[in-house]
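Worksheet for the structure shown next.
The other protein chains are all here in position, but one chain of the complex has been omitted.
Each chain carries a letter (A and B) given by its place in the written order, and its residues are counted from 1.
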Amino acid sequence: MKRAFPILAVLTACLLIYAGYQALIVAPTDALQGDVYRIIYYHVPSAWTAFLLFFINFIASVQYLVRAKPSTKRAANWIALAIGIVGLVAPFIPVVAQQLPAGMRPSAIATTIVLIPAFYFAIGKWFPGQALDVLAVTSAEVGVVFCTVVLVTGPIWARPVWGIWWAPGDIRLTSTLVLWLIYVSYLMLRRFSHSAQTHMLAAALAVFGALDVPLVYFSIWFFRTQHPQPVIGGGGSIDPRMLQVLLLNWLAFLCFAFLVCWSRYRLERLHREVEEAQALESLNGVPQ
Amino acid sequence: MSSLWRLTLATLAKDIRLEWRSKDALNAMLFFSLLVVVIFSFSFDPLAEESRHIVGGLVWVAFLFAAVVALNQTWARELRNQVLDAYRVSPAPANALFLAKVLGNFIFVSLLEALMTPLFVVFYNLHVLGPAWQLIPVGLLGTWALVVNGTFFAAMSVRTRSRELMLPLLLFPISIPAVLGMVAGTTAILTGNNPAHFYIVLLLTYDVVFTTACLALFETVLQAE
Partner (left out) sequence: MTGLPIPSRLPIVSVSNLIKQFGRFAALRGVTAEFTAGKLYAILGDNGAGKTTLLRTLAGLAHPTRGQVSILGASPRAACRDIGYMAHPSLLYDEMSGMENLRYFARLYGISGDERCQAVIRAVGLDPALARPVGQYSQGMRQRMSLARAILHDPQILLLDEPFSNVDVHSAGEMVDLLKRVRDSGKTVFVVTHQASLLTATADEFIWMQAGKIVARSTHFSPAHPSAESSGQQPPPEAP
């Protein structure tokens, strides 16, 4: 795998440059916002990447927690399977399909929901035992970096276009802020904890965070219906050419995130191997 | 199940008895709460027209800080002399200990809130325009939300450096939806502008979700070295 890394790095660099060129030069100028809107190609893919990484962290944390007992592991597997089956079938049932927001096709929703068990079982298979914890810390750290980018570019975008740095009722930006806070506190717990079971405690905190996110979303959503707020980032439809460039940038960001995660993951694995080796040495060698 | 409750109540009774015997912590907390209210009254002009709109937030921020000071003491007695080890080696269910601590904190923090509320009413000349009785569910559910997660994170913080700092670091981000519910709900009731029903439902949902999560994971936290 080691030789693959430089090759992928070069490919990613090329992809990033190409995507950047598309974003800054080729994509059409927005009718309302002018050229300022181009920050969307940096802001939105960062957000999507951050959310994906946090999702991976959540899955890895759940896997780590349930593997302690075989009964909980089995129960979790069944739940993941159930989510997949329900997600696959439900959006196509007419009663449910009517409830979906306009513009969202049932197949898109089904695919998104099926990704949950897909990730669950894939991560469970490819990252056994302690590797789960390494994956968790990697995805959390890199996720926080991307999330920071989102929170910095958000106000930078908002100020010239909407005249305000921040709107507390902006559901996306505020939810992202809370997610960022939760994961920074997660990293703090990992750093400050001196327990032998730090990994379990951190995994528990990640689960708490994941439970919190939908609550954050809905609390702000309702708050906004009572107190109308400016919407940063705009809603509504997007020009298909812009969407193309957006997706291209997301692909480039994903490749970049993958490279960074891979490095970090390898670094953490090596770090732990060194610690194990040193411990083994102290086991067999001269007493301290 | 009933033995769980008997043990919970026995632990709670023991904690209340011990708290009552050394009234220092109680007196200090009461005085601290009074100070917080006074400081806030100097920070924000209570006579301004808009005060009714912001008092909801002020009150809950004050409660939050008082709660954190109280929560940091949750496990102090169990850590002295390593009493927590005695609990860990016993067959007693971990959740009995957890529930007892949560209930104890709930009673204590509610006591502080009951003290601070009339002071706020006095300093800010509060006059409730909406249905005042709804303040009770908002208050109870909001307090439970802070206390249940606070007790859980206090137990997590036991195994960390800078213990007293870790508790608010862990608690505040997770509590944001609950704080929004408490503040917006209280403001809605005080101003009478909006119905507070959704916020009460939000707080109830929050409480159910996180109480379940805490009960499911507390044993893991307790048995961590």
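Brief remarks follow.
Definition applied: a contact is a pair of C-beta atoms (placed from the backbone, for glycine too) under 8 Å apart; a residue touches a chain by one contact, two chains touch by 3 or more.
None of these values were measured; they are calculated from a predicted model.
Within the full complex, the chain left out of the display contacts the shown chains A, B.
Contact with the chain not shown here comes from a single listed residue; of B:Asn27, B:Gln82 or B:Asn125, that residue is B:Gln82. In the complete assembly, the contact with the undisplayed chain comes from B:Leu18, out of B:Leu18, B:Ala114, B:Ala132 or B:Val208. Mapped onto chain A, contacts with the missing chain fall at residues 196-197, 275, 278-279, 282-284, 287-288.
For chain B, the list of residues touching the undisplayed chain reads 3, 6-7, 10-11, 14, 17-18, 21-22, 77, 80-83, 85-92, 223, 225.
By our rule, only the chains that are shown with their structure count from here on.
Our note on geometry: chain A versus chain B, Cα centroid distance of 31 Å, whole angstroms.
Across the interface of their complex, chain B is touched by residues 65, 68, 178, 181-182, 184-185, 188-189, 192-198, 200-201, 204-205, 207-209, 211-212, 215-216, 218-220, 222-223, 226 of chain A.
Contact residues of chain B toward chain A in the complex are 149, 156, 159-162, 166, 169-170, 172-174, 176-178, 180-181, 184, 188, 194, 198-199, 202, 205-206, 209-210, 213, 217, 220-221, 223-225.
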